[in-house]
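To keep things clear, I will list the structure first and then write my remarks on it.
With one protein chain removed, the remaining protein chains of the complex are shown where they sit.
Presenting chain A:
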C-alpha cells in the first residue's frame, strides 16, 4: 500500500512538472554521443495572440542539426562556426546550423503544433547536466522568450519562461 502511495505520488509529481512546462521538448532525457530528435511543443500563443515565428538556438556541443520543414511555414537556418571542431562519424565538423527559424502559420492560441529537428548530442556534453535549447516565440502581438536558464540550485519551475532542456545521460555502449 505504501509503495503504491509512493508510486502514485511520483506519478502525480511527474504530471505536475509536465503541466508546469510551457514550450517544451517532447523527449526530456537523452544520452550523450547520440542522435536526438527534438520535438518542440507549442501549446499556446502569447496571451491569446497567434504564433507567427518559432526560433530555436542550438547550444554548443550540439552539431549536425537538420530541421524538419513544415507545410505552411518557411524554414530558414543560420549557420555559424562551432567553438571547436567535433568528430562526426570520422568527419571533422567545425561549423553548422546554430539557429533554426520557422515563420508562417498563424498557429492560433487554441491550437497545438510541433516543430521538429534532428541533432547530434556530442560527447563533449557532460552527462548529468542539462543542455538548453532557448526558444523565442513571436506572435502577432507580443513575444515569449523561453530562454531562462535556471541558476544553480533552482529548477525550471522557478521561472516564468524557462528554456526547454534535455537532461543528459551517460553514453550508451556503441555496437
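Here is the rule we use: contacts are C-beta pairs under 8 Å (C-beta built on N, C-alpha and C of every residue); 3 or more make two chains touch, one makes a residue touch a chain; residues count from 1.
Note that contacts and distances are computed from a predicted model.
Set against the options "Phosphate transport system permease protein", "NADH-quinone oxidoreductase subunit M", "Copper resistance protein CopC" or "ABC transporter ATP-binding protein", the UniProt name belonging to the omitted chain is "Copper resistance protein CopC".
Contact residues of chain A toward the unshown chain are 1, 4, 8, 11-12, 15-16, 18-22, 24, 41, 43-44, 47-48, 55, 57, 112, 134, 136, 145, 147-149, 151.
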